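Take this structure, written in structure tokens, and hold onto it; I'll ask about it next.
Yeah, one chain of the complex is gone here, protein chain that is, but the others are all in their spots.
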């Protein structure tokens, strides 16, 4: 039929796993330069401004870390689920609920002091995210409701709950009737770990979580169970692993980490709760998870790359007047290219005349190694 | 409540429901073929801005409508190529498409901010809209009638035609459909393009009919409501119609109640209501059917033809 054919790899190509993102970024830079030129800017300068310059400015490194850490935290949690074919896209709502749960503690303890307050806030943040994720988990395991749709719907409910609390019960009584809470006290604020910088406790926490997740996924029984469940549910059932427990673990891990990210952002960079708290991290993290190939180490890199496009995009607005919409298009192109080149990892491009594919498989949803991206490390 | 008021309210409901119905029916066909495209909002924005730009430039709103469908279908083609040919993840690609559409529409639309456009007029002559009753029948935008015809057409296509049967088969079991010899990928490509065109048309409804203007993010998240409605309708065109009008009814009655001086519920609760209702409906039909929601079995999963 055609001159080129795709042939599934028996094992994902490790070389390609590294080469594919590099190819994608190269394509993005090229297409980006072209796009910006078409828009009447100096294309190369724009790409340089977004993608290169921030890397040579130590101030921007801190910005990158601050921006990337919630994305890494959420994406790590989501990747655990995605590997097991549990599609939680409700991280945005879980992030909000985590922030709200922690804020509830903060408002109740506003006049108290003590080192115990912040840990309680963080724990409640995790629990808040878990509770919100438990709804789709319950619906999935008890009734078979598609978790993509139920978790997505809950995002909007969470945001409206936030608006309600900000406008009404949690409004700062001293705040001139503006819809936001009081500022958190120092005992409720995440400490800065490197004095004189913006590096708050959430940043090392995010990286520690990614590393831990990497270890759990590759070296423990639970990690194996989750992966097998994603790869071949039937095999998993034979081995005594329950599909329901997989859903629960996946949803609670995703929700818990999104909730943690929520309270870390609220008690760190925000220092209060405001209606503008959700900025789409829950959705961006889905993209980060995929860019990172569902591997926590890859997610760290992906989170930083995405943070780079935000930070660099802002610079490009001031230095060369590139509209923020152009940065959005640039990000979308990068995602398109990364998603496109992903196929190189899972498939081999072969000539159309070569021998038939060695390993036919169905794609009826039973086994999808292509999607679950087994880690071979 | 007098009859004039009732008619006015009904017309507003139809206005609010129509774009959701058009975009939702498009997405319904896409999902029936087994593909989940979360990029509806992005495609709507591309449609809205293209329709506005072309209508303003040419002076003909109808050309704008056609251009909007083509542009949004072109955006859908990017999505289709990625998820169908290259088997990329549908959730991530759909989100990327929304980011893309938001950005592209803002870039295209920059010169069109703050200017007016020739709007799409009524289908029937003004003489036919003299009394409230006649207005209710003849006084709508052509797209309102189109959306109703589209509902019937999609129903007929899915349930009464061979092509519709093939599309459903592809969505239920792609491997079986492929084994019988149906062109799975082709069917899905066509479905995604159709979904894109309808999203574009729905976007145009905002920029050329309901609120004839262009400003960034004009559709204000309606694409996500359309996706929710597909689920709410449990993938049935008739229920899609009901769902869209129910949504229009809730929104309109809330505003009417407020305008009449009644404030019954917290506005945040009403804003969350469509989503809560969707979850409840999902749970109820799943419970009734034990383990199935009428969702196409292959929804969101990639397909690769084997030899």
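The chains carry the letters A and B, assigned in the order they are written, with residues numbered from 1 in each.
Everything that follows uses one rule, which is that contacts are C-beta pairs under 8 Å (C-beta built on N, C-alpha and C of every residue); 3 or more make two chains touch, one makes a residue touch a chain.
The working rule: contacts and distances are computed from a predicted model.
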| item | value |
| --- | --- |
| Choices "BMP family ABC transporter substrate-binding protein", "NADH ubiquinone oxidoreductase 20 kDa subunit", "Multisubunit sodium/proton antiporter MrpC subunit" or "Biotin-dependent carboxyltransferase" - which one is the UniProt name of the chain not shown | "BMP family ABC transporter substrate-binding protein" |
| Omitted chain - touching chains that are shown | A, B |
| Omitted-chain contact residue, chosen from A:46, A:72 or A:311 | A:311 |
| Identified contact with the non-displayed chain, of B:134, B:148 or B:210 | B:210 |
| Touching residues (missing chain, whole complex) on chain B | 5, 8-9, 12, 15-16, 98-99, 102, 106, 109-110, 113-116, 206, 210-213, 215-222, 224, 251-252, 255-256, 258-261, 263, 267-268, 271 |
| Interface with the undisplayed chain - residues on chain A | 59-60, 63, 66-67, 159, 163, 167, 176-179, 183, 265, 269-272, 274-277, 279-280, 283-284, 310-311, 314-315, 317-319, 321, 323-325 |
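We adopt the following convention: only the chains that are shown with their structure count from here on.
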| item | value |
| --- | --- |
| Computed distance of Cα centres, chain B from chain A, in Å | 28 |
| Parts of chain A lying in touch with chain B, wherever the complex brings them together | 6, 8, 39, 87, 89, 135, 139, 143-146, 148-150, 152-154, 156-157, 160-161, 163-164, 167-168, 283, 286-287, 290, 323-333, 335-336, 339-340, 342-343, 346, 356-357, 360-365, 368, 370-371 |
| Contact footprint of chain A on chain B as seen in their complex | 36, 78, 82, 86-89, 91-93, 95-97, 99-100, 102-104, 106-107, 110, 173-176, 216, 224, 227-228, 231, 266, 268-269, 271-272, 275-276, 278-279, 282-283, 286-287, 290-293, 295, 297-304, 306-307 |
